[in-house]
Every structure is written in structure tokens, then in C-alpha cells.
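Below is one structure, written out as C-alpha cells; the observations come after it.
What you see is the complex with one protein chain gone and the rest in place.
Up next is chain A:
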């Protein structure tokens, strides 16, 4: 992570140094790595994400200021690259989680423990995913089948449990 102050450090720059050498980005990197490697969705890092969002915004504003105030453009672009890397991690973390939700939507909707690991917005996303998919299956397949065979989770009305298996994992 860029921590070079360069010549002409001002008090503003020192605060900025403290800002970017905080360990939150390291925590984000760790959370991102964990999420990437884990096959199931992990607990949402609510406070970390909130802090990172604030810091990203602050960094963006600072960089704009620096760009206008005649600080060495190389320094500015270094800060910019650092910001880009953090933003990539942030977006990728959210993306990986969304893709896991898409993949396991029915499992999540039936499993309150897993649901408790999602953020509020992710819960809404998961709900809509499962609803969309159920509608889609009903329209494409189930409505055309004979009565007694139209359930999504049971193979037919005489099944005792939810024994419908139609996905490839």
C-alpha cells in the first residue's frame, strides 16, 4: 500500500496517512480472500463495509483536492491507484456474495441460519431471486404438467417429503 509522503508533508497529508495506513483495508482483503475461498456464504462484515465506504468517499474527495492543488501528479496517481485497488476489493467482495446467493437461492430461502449471515439488502435480493425462479419454473414447466405434479419441491402430491431434485449440484 502506498505510504510514501513525498516532500512537503502538511498536516492534512499526515491525517491522510493515518487514514490509509489503517488496517481496515487489510481486514477487507482478508474478508475478500475468505469469501472467495469458502464454498458457502460467510457472515456479512457490516461494520467493516460501512467504514470502508466512508473511507473510500473520503479518499475520493481528498484526491480531487490534491489533483486541483498542484501536488505532484505522480503522487496523486499513486493515491488514485491505491483507491482503485480498494474499490475493486470492495465491489468484488459484494459480487462474490451475490453470485453465491444466486447459486444457492433455494437453500438460503429455507435455511434461517444462512439467511442471518446476509446483509439486509442481500436478504431482499435473495428473496426476489427465489421468487423470480419459482415463477419462471411454474410458467415454463409446472403449469403444463398434470395436476398433482405441479409442486416445485415435491415430485408429486404423494411424496412425503421435499424430494424434488433438479439441479446439477
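Just so it is clear, a contact is a pair of C-beta atoms (placed from the backbone, for glycine too) under 8 Å apart; a residue touches a chain by one contact, two chains touch by 3 or more; residues count from 1.
Please note the rule applied: contacts and distances are computed from a predicted model.
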| item | value |
| --- | --- |
| Chain left out of the displayed complex - its UniProt protein name, from "GINS subunit domain-containing protein", "Guanine nucleotide-binding protein G(I)/G(S)/G(T) subunit beta-3b", "Tubulin delta chain" or "Coatomer subunit gamma" | "GINS subunit domain-containing protein" |
| Of A:34, A:75, A:115 or A:156, the one touching the omitted chain in the full complex | A:156 |
| Chain A residues that touch the omitted chain in the full complex | 77, 80-81, 84-85, 87-88, 91-92, 94-95, 98-99, 102-103, 121-122, 124-125, 128-129, 132-133, 135-137, 139-141, 144-146, 149, 155-156, 164-168 |
